[in-house]
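Please find one structure pasted underneath; my questions will follow.
One protein chain omitted, others in place.
Moving on to subunit A:
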Amino acid sequence: MSQKHERSIFADVEEYESDEEFSAWRRNLRLWRSTLSEQWRLLTDDSLVVAAMAILGGFILLAFVAPVVAPHDPLERMYTESGLIAKWIEPSFLGGEGDFLLGTTAQGYDIFSQLVYGARPALLVGFVAAVMTVGIGTMVGLTAGYYGGYVDDFLMRLVDFVYGLPLLPTVIVLVTVLGAGLDSIILAFVLLQWRTSARVIRALVLSLRERAFVKAARVSGASNWRILSRHIAPNVLPMAFLYGAFAIAWAILTEAGVSFLGLGDPNSVSWGVMLQGARVYSAMTEGTWWWFVPPGVCIALVVISGFLIGRGYEEIVNPELQVEQ
């Protein structure tokens, strides 16, 4: 019924060419690669972003090879030659006894080993929390923006409700209820932070949904799923990545803050827990800066790297932000 007209430029197309060596799969791979390399080129144009990526890459590497780099187990008590617990030892470069690069804590743990192992929970929290917040936020935003109506109303009122909760106090309450530990910190963070990306993505979808290319897809007979996955999602993806980069930084800050307040697992190692230990044993008044400065610097470096990468990516997503140089 559909092909009833006698005149058609496609009439002889059947004999024109049959199935060929053309591989859709290989073609998609090539297109993906060219898109990625293009974005990579734009991203690495900015020397600050390159530096940030180097720092973040360094910490990721450090987290993987921690057992090799760290001279001791981070939760193994050190002893001096005389058999006493090696506490409050000064760093070796300041002439402290033993061979502790950054000295030891009041409990006799090796600070350098703790610092190296501390990269693991920080990055774990950062990446897991970022993927989860942005994942949930994107799903909610796509659903609310695309389907609109009551679905949108319901989801956005939920977002409004979550927006009413302050981040740190709520995370503290949730962690208290759920029990201390990394997983409950991640869960608490995700439960609150999906709100930002959900709202931004929804706003984006609202405008994309009315674009003519979505109508063109519908006229061609595309299903809702196809429109969402092929037409709307790819146009939303850069924004989702952007919020992911920012979420990494926020999650690490939150974890450090919550651990610093004493809600981290005391038997785990993280930069926040280190800071809390330094506070509890009043390292500040003792003047043992090698205990609390290094973890603080590490937190700052990772967070700043996350923000810088996010900012660099934002310029790609939003070319209007690019400053004339």
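Here is the rule we use: contacts are C-beta pairs under 8 Å (C-beta built on N, C-alpha and C of every residue); 3 or more make two chains touch, one makes a residue touch a chain; residues count from 1.
Definition applied: contacts and distances are computed from a predicted model.
Between the listed names "Tat pathway signal protein", "Oligopeptide/dipeptide ABC transporter ATP-binding protein", "Class I SAM-dependent methyltransferase" or "Methytransferase partner Trm112", the UniProt record for the complex's undisplayed chain reads "Oligopeptide/dipeptide ABC transporter ATP-binding protein". Within the complete assembly, A:L31 is the residue of A:L31, A:L48, A:L61 or A:V293 that touches the hidden chain. Among the residues A:K87, A:R218 or A:R279, only A:R218 touches the chain that is left out of the figure.
Although one chain is not drawn, its touching partners on subunit A can still be listed: residues 1-10, 13-14, 16-18, 20, 22, 27, 30-31, 147, 149-150, 152-154, 157, 211-213, 215-226, 230-231, 234-235.
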